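Excerpt of the complex: some chains, original placement.
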């Protein structure tokens, strides 16, 4: 995630960041402008066509298209923000579980192991949502315990954490009372892991992606036909601007829809991981 | 569910997938274009009618229609996404329950049975939401236990799971403390099953479906009357385009509203079932 | 609730169901058309008024009115869908409670009573949300127990269920551990009953209903003044169409706002009651 000051207008307007939509769309914008110029030349200077003004049509379709794009933006943003909430819950629940574990009498070695495993769980979840976990980055201890478990690494680590917690409590009279006490926190990790996997694996339905792209395409490429009669060569920047706005919105939605990568708009899971590590180490 | 790369614009724009709305609507689009041509011929070349421009009316109604379609899209998408969340919860809770069961001392045979029954429960739920469960695809053991239970198969399996869990804990001193510990996970299966049944059985209210289709119909078929005076035969592609956009949105909403089938836009419940099976088998 | 196939376009467009908004509005539509014709006659043929085009005003107000109607539709639909969710929770929680009760050792007679009482609770809630409960339709046993309890019947039945559950557990060592285990399910019935009562008793705020109806009225009845200058007698179908669309949306919202009745768009609480009855009888 890029850190930025949202109130620095001039910088944001004139700085062309690597991940800036404008920079990404520049070839497209120029292409559309050229295409419009070509249509303008054909219609006005070559064929001398006498179309009537069709801007009304593009108003009508532009309206429904805008609403679809806002629907698209909303659903992509919801996904991004849900991902952020899940990682926020990761912070809250690792803290809460460690605070609780810390107060349980005895087993200080097992408690240290659980802390390490929790940190590895967060790390493994982060990598699992990118390109898969590189086992070598995990703790040596965790790696040994994971020996026969390679498919879903975070799930494997959570299985070991459950074993360790059971071990910690095995001689306690009220061991399952304590399990009930720890239950919410422990259970939540499965919800976080599963929730992130869900967001990663389920983009918006195929047909919507198809439909939106087709409608934008038809909308932009039929636009010059009517507009060049009205505005002549001035239609080039106009169509290019509308192309920038409409395609830009779709592009932004695509970018934030899968928020666990390392792009400029992705969630700062690396930073969150470090915060968690630091926090847990401060508790005990 | 079709897997696709949402960033591959050209492919999505020019590939006419079997489930593509454009392909499905092609006959309709051509029909509307022909109808418009016919109206154009009647008005302009035969009766030489001198209507005034009525595009303002279609702007006005088009606006409220667009907003209704966005409402429709939102409510259909919410249904689809809620279905996805319920199946995500299926993943999370089968994992969580198995992790917990695995740590309970003793009864390893019963624990294996519970795992098998959980897998069958997921399978039965998946099929129950389609055309009903084919008992033959279930485990032999499960089938024997289900002998007298044929109406709601997943509910029957869950009844057996409850029996098995009670059996597993029967000689434990703190059996109901453990039941409380397992309660959230066990209970959630009833919420998932019921939630999916709710989505499947309740489309948007009858009157909305009726109303939307009627308004779209009137909207599209009165459109040529005013438009052919303004645009002549050019009204054909215009009306066809608007038909494509408006009817397409309604069609997409219909498609994703019932997300448990095997259509291109339906949820990948088969894949999710396989993930669950694999995950549970890795835990023990 | 009417069962229908949402994909059967032609049938839905041309079938004039009893609860169809079009049929309900037909007198209004004709009235508005006549009124417009009368205005057209007065303005164009009698007074020969020379108004300027005021369609721009109706565009402006039409826009904000559409957005209000969408807000109205959203809030009515949310109510309908929340009602559906509450009845879905009724299904889930009666199932879940019965599964749990079934596994508790001993007291098979009391358990059968609880099942009967649960079925009566669902039935009483359903009727309570319509015209009040006819005590005669309840089980004889339930009626005897309800003797001194006539104000809120479902609440009375739930009181008896609590008594029966306490009775069932009274000689158990861990009776309140079991109560905690059953707590979520038992408590949820109060949330469902109260939630449905809330939806039934609270329509959208009085002033909104008043305001929306007034604005629609002024909007529709000032429309002919400007439109008949522009479109002559053609304004009749135009104004009638706009009347149909705008008043139709308000009417649909009114219909689904109170979803517990027996209208075509109301929730299928009768069917849900039968499902619950069948499900509980299959569990034991």
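A, B and C are the chain letters, set down in written order, and residue numbers restart from 1 in every chain.
Criterion: a contact is a pair of C-beta atoms (placed from the backbone, for glycine too) under 8 Å apart; a residue touches a chain by one contact, two chains touch by 3 or more.
Only a predicted model underlies this, so the values are computations on that prediction, with no experimental measurement involved.
Undergrad: Because only 3 copies sit in place here, please give the count for the whole complex.
TA: In total, this homomeric complex is built from 5 copies.
The rule is short, and it goes like this: only the chains that are shown with their structure count from here on.
Undergrad: Quick one: label the inter-chain contact graph as line, ring, star, complete or other.
TA: line
Undergrad: Return the distance between the CA-based centres of chain A and chain C, expressed in whole Å.
TA: Roughly 37 Å separates the two chain centres.
Undergrad: I need the residues of chain A touching at least two other chains; which ones are they?
TA: Residue numbers touching two or more other chains: none in chain A.
Undergrad: If we count contacts the way the header does, which residues on chain C are in touch with chain B in the complex?
TA: Per the stated touch rule, the residues are 1-2, 4, 6-7, 9, 12-13, 17, 19-22, 55, 58-59, 62-63, 66-67, 69-70, 73-74, 77, 80-81, 84-85, 88-89, 91-93, 95-96, 99-100, 102-103, 174, 177-178, 180-181, 184-185, 230-231, 234, 238, 241-242, 244-246, 248-249, 252, 255-256, 264-265, 267-268, 278-279, 282-283.
Undergrad: Show me the residue ranges of chain B that touch chain C in the complex, using the header's touch definition.
TA: Touching chain C from chain B are residues 51-52, 54, 56-57, 59-61, 63-65, 67-68, 70-71, 75, 149, 151-152, 155-156, 158-159, 162-163, 166, 176-177, 179-180, 183, 187, 190-191, 193-195, 197-198, 201-211, 213-215, 217-218, 222, 254, 257.
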